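Right, subunit A next:
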Amino acid sequence: MSWSGLFSQLLEILVALVLAPLVTGWVNQCRAWLQNKSAPSLLLQYRMLRKLFHKESVVAEHASQLFRTAPYIVFGCMTMASGIVPTLSTDLPLSPAADAIALVGLFAFARVFISLAAMDIGTAFGSLGARREMLIGFLAEPALLMVLFSASLITKSTSLTSIAETLAHREFVIYPSLAFAGVAFTLVSLAENARVPVDNPTTHLELTMIHEALILEYSGRHLALIEWAASLKLFAYSCIGLTLFFPWGMAEVGSPQQLILALPVLVLKLAIGGAILALIETASAKMRIFRVPEFLATAFMLAVIGMLVHFLLGA
Partner candidate 1 sequence: MLALCGHRDYAAEVNVGVSLATLVAAGLLTAQVIDGGALLVLDDQFFVDPLNVFLVALTAFVGFTTSVFSRPYMRLERDRGKMTPGRMRLYHSMYQMFNFTMLVALSTNNLGILWVAMEAATLTTVLLVSVYRTAASLEAAWKYFILCGVGIAQALFGTILLYLAADKVIGGGGGALLWTNLEAVKSQLEPNVMALAFVFLLLGYGTKVGLVPVHNWLPDAHAEGPTPISAVLSGLLLNVALYAVLRCKVLADGALHSHLAGNLMIGFGLLSVVAAAFFLSRQKDIKRMFAYSSIEHMGLMTFAFGLGGPIANFAGLLHMTVHSLIKSAIFFTVGHASQSAHTQIMEKIRGLIKLNPMVGWGLLLGTLAILGMPPFGVFASEFLILTTAMRDLPWATPFLLLALGVAFASIFSRVQEMVFGDTDLKPLEHPPALVPVFVHLALGLMLGLYIPPYLVDWYQQAARMIGG
Partner candidate 2 sequence: MHAYLIQSINLFAAVLLLLSFGMLSQRRILTLIHLFTLQGATLVAATAVVAYVTNQHHLYYSAALTLVTKVIVIPILLHRLIHRLNVKWDVETLINIPTTMLIGILLVVFAFNLALPIAQLSSSIVHSTLGIALACVLLSFLMMITRAKAVPQVIGFLSMENGLFFAATAATYGMPMVVEFGIAFDVLVGMFILGVFMFQIREQFDSLDIRHLETLKED
């Protein structure tokens, strides 16, 4: 492990932690603009986190230890995930420890804990949210795996860093399979990050909410951690997308000076991606929960077809 590697790894985690709320804020801002509302400040998320950290956290009487530890586990998972996904540099010491499959496992691990915690207190909303969350996860994970496999097939590796390196260095080629995977990935990310056609992050309407129902009982620093983790998840997903489909502009092994350039490139890419996400959210209507399996089945199918097309066309 080289010092520069360690440095870039630490920098990356730091950047993720700092940038994640900003990305969420940016998406919210774009969405407000598109809907002709006065936009909240970009820094609103930070302020909210600070406010929550200063508040006392109230825990239900019957809550077990699980309820208390879950936010830390989730936050840890998401931080770890952001560390694995190459954002600034492909020279990451953590990366050999976990490939794309482990990454999906990490997301699943966090999901299991948050759902268990939601059921722990025994409120109706908690278990309802948990059930819906598991349903979505159950359908979204295979689709996500298929998307990652499509990319791995092209690059012959399941490690995200080497996928990014190979794709960025290869001569520009149009991959039809990646086009399929891209559409599938967009659908999966919308579902996984509780975005509009599947869930609405801004509503507390009890019949439709999924993510909000899960965390209804949390308050104070626990809530802050979970909200932060949610931002990190969105950030990690955006970065997976960027890695797979727009891998250019990252620093590589042995050239840490590229890191200086990589940061503005990343910010720019995230800004564009966030704007597109806001556009999708504005343009689509929230679907009924029973349609969600169909939505995710479509994503899965697209990913599978992407793989099949790869085998057929060899590209």
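Note that in this section contacts are C-beta pairs under 8 Å (C-beta built on N, C-alpha and C of every residue); 3 or more make two chains touch, one makes a residue touch a chain; residues count from 1.
The candidates came about this way: all candidates are chains of the complex that A comes from, given by their letters.
Keep in mind it's a predicted model, so treat the numbers as computed, not measured.
Although all of 1 or 2 belong to the complex, subunit A touches just one of them, candidate 2.
In the complex of the two chains, the subunit A residues touching candidate 2 come out as 173-174, 176-177, 179-180, 183, 293-294, 297-298, 301-302, 304-305, 308-309, 311-315.
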